[in-house]
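The complex is shown incomplete by one protein chain, all other protein chains being positioned as in the whole.
Each chain gets a letter, A and B, in the order it is written, and its residues are counted from 1.
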Amino acid sequence: MAHFDPNAKPFSHKWLNERLGVDTLKRVLSTEYWIPKNINFLWAMGMVLAATFGVLLISGIFLLMYYVPTTKEAFDSVNYTIMSQVGYGWLWRHVHAVAASVVFLIIYIHMLTGIYYGSYKRGRELIWISGMLLFVAFSAEAFSGYMLPWGQMSYWAGMVITNLFSLGSLNLNGLVEWIRGDYVPGQAFLGRFFMLHVVLIPLFIIGLIVLHFGTLRLPHVNNQDGEEFDFEAEAEKWKAGKRKESKVIPFNPVFLSKDVFVMGIYFIFFFYLVFYHFEFAMDPVNFDPANGLKTPPHIYPEWYFLWSYEILRPFSKNIGLIAFGFAQVIFFLLPFLDRSPNVAPANRRGIFKIWFWLLVIDMVGLTILGKLPPVGTWTIVGTVFADVFIALWIALPFVTKMEKPVGGK
Amino acid sequence: MSDRRDFMGMALGGFAGLGALGALYAAKRTWDPLPSVKAGGFTTLDLSNVPENTLVVEKWRGKPVLIIKVPKNAKPNSAPNGNNENAYDDKRLVTVGGHKYMIVIGLCTHLGCIPDYFPEKNKFICPCHGGQFNAAGEVLKAPPPSPLVIPPFKITGTKVVLGEEGPEYKKLLAAGVVS
Partner (left out) sequence: MKDLKILAVVVFFTLVTYWGVEPFAHSQMHKHVEGHNFTYPDIKASGLKGDPAKGKAAIAACTSCHGIKSQGIKAPMDAMAASAAYGVNPPDLSNVGALFDTKYLIAFLQNPAHAAKAKKMAMPAGMAGTAQGAADIVAYLKSIAPKELSAKEAFVTACGRCHANRYGKWTQIGDVPKTKGNIKTGNDVELTKFKMNVAKYQDKLADYMGKLPPDLSIIARARSEHYLKTFVEDPQAVLPGTAMPRVGLTKEGFEKVDAYLESTGDPSKPLREKTGPWVLGYFVIFTLLAYGWYKSQWKGLGH
């Protein structure tokens, strides 16, 4: 039983310490949470993501106060009430829409950073897997949120994506209708996606973020060279004042100071988009109200789904679905498909370096192709890129198996 | 920890606080009533056909507004302020088109219930806690602490616009009898 000083003033430092262990919390979570010193700005992407999630949460709360989740009023509650009546409603909406799009850019950078530096193996498998779960949760959050303005793109994206659940020739139309609560996306559909967007998925995301941070604690953050060292010994050096010799820095304030600087640059970019360049995140087509009797001439998902959409598109219905399913799960398996023991940046891993850059180029290519009309040459090029994507992942275990061990730095 | 280090951290923290204030301002504006709510704050009433000693209920800014064309022979009552014997002579009445009207927000000043009007007694009795008002909205019986509130109004001919402050309203306001 802990000792409680009867003379401690309520809410004084001592009083709080005895009840809440504030000193321990501060030590464990910030001043003695050790981060490697050998890092670059890509290591700030985690905090940038956390900040962006915070921005989404806050702007979302203000939108929620005026949004009406009915098929009759949703469109006007967003485009009239929020955009022209509510004080700074337009700001929250622009911020929310742009953040929802930009968050995926940062997620992809964060993911590719992890792949490049091999930060998903030797104890870090769960970091990767919880991160991928976050990616899936964010995707679901983005999709459900995209339904809410109930514009043409909302409606038709809802139609197309829910139709995927008929699972091709299995023709599970009953399942599709169950998901929609109707034959087509309608009131029931909007109501449940609204619930998912504002309650259930955010709860999952918050839980997953905690898990993601938790998985980071024991294996520690990776560094630019994949170097393994004794964190405790390095931490002792720091505490002894040998700040130059120590390979680690405390999260607060040293690591944080760099994070905040990177965040500052990020927010300049972010608010530039919010005020001057938002069309990419607020598709003009979605400013036409939903019309179940007219499909827009070009329909496409938001940019961050394009690469997987393009893997679905060039094939026949069933094969396309299988390829699509493959693309969704294959990233989860990365820690187990990579058979090399090396934790090192890709540029030191021989053939893996080629594999990595091919993957980046292929995914950028798929993303671009995914928005082009599926006609003529584009279809052929699209098939090639989709095939390359699948081939890359099939090749990964073999490529990494052949890899020679590389020493640390 | 050098001084400069502390200084930079604190300067940044302070500046971040400034940004948070800016965001709070936007948040406050978001919480404000919408322009459509404010524009809905005007109600025009035509009093030319209001019968004598009959309660007329209207709606202004979502609240009930009670109107009575007060008869000359309204029953005397003993208002606690003692400045009148008959509601007809009360300062709180508004003259429109040669007739005197009570125009008040129909929410009891105790806890906001709507009092019922009894024309034969020329008085209001609140169903919640038994407070009573005369036909000019003056308190006859506690618990209401103050008379029924007179909303801002402006008279044009036989019409009254609620929500605008006309000279007659300003006079009542100056006399301190609107609430």
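Worth a mention:
The working rule: a residue touches a chain if its C-beta (ideal position, glycine included) is under 8 Å from a C-beta of that chain, and two chains touch if they have at least 3 such contacts.
All values derive from a computational prediction rather than experimental measurement.
Remark: the omitted chain is touched by one listed residue; of A:V22, A:V364, A:V388 or A:V406 this is A:V364.
In the complete assembly, the contact with the undisplayed chain comes from A:P253, out of A:P219, A:P253, A:G325 or A:P397. Among A:L306, A:A323, A:A344 or A:A386, only A:L306 touches the chain that is left out of the view. Although one chain is not drawn, its touching partners on chain A can still be listed: residues 37, 40-42, 76, 79-80, 83-84, 89-91, 94, 105, 109, 243-245, 249, 253-254, 257-258, 260-261, 263-265, 267-268, 271-272, 274-276, 279-280, 282, 284-285, 287-288, 297-298, 300, 303, 306, 360, 364, 367-368, 370-373.
Where chain B meets the omitted chain, the residues involved are 2, 4-5, 8-9, 11-12, 15-16, 18-19, 22, 43-44, 57-59.
Everything that follows uses one rule, which is that only the chains that are shown with their structure count from here on.
We define each chain's centre as the mean of its Cα atoms; on that basis chain A and chain B are separated by 53 Å. Chain A meets chain B in the complex at residues 58, 62, 65, 81, 85-89, 91-92, 253, 257, 260. Chain B contributes residues 9, 12, 23, 26-27, 29-32, 34-36 to its touches with chain A in the complex.
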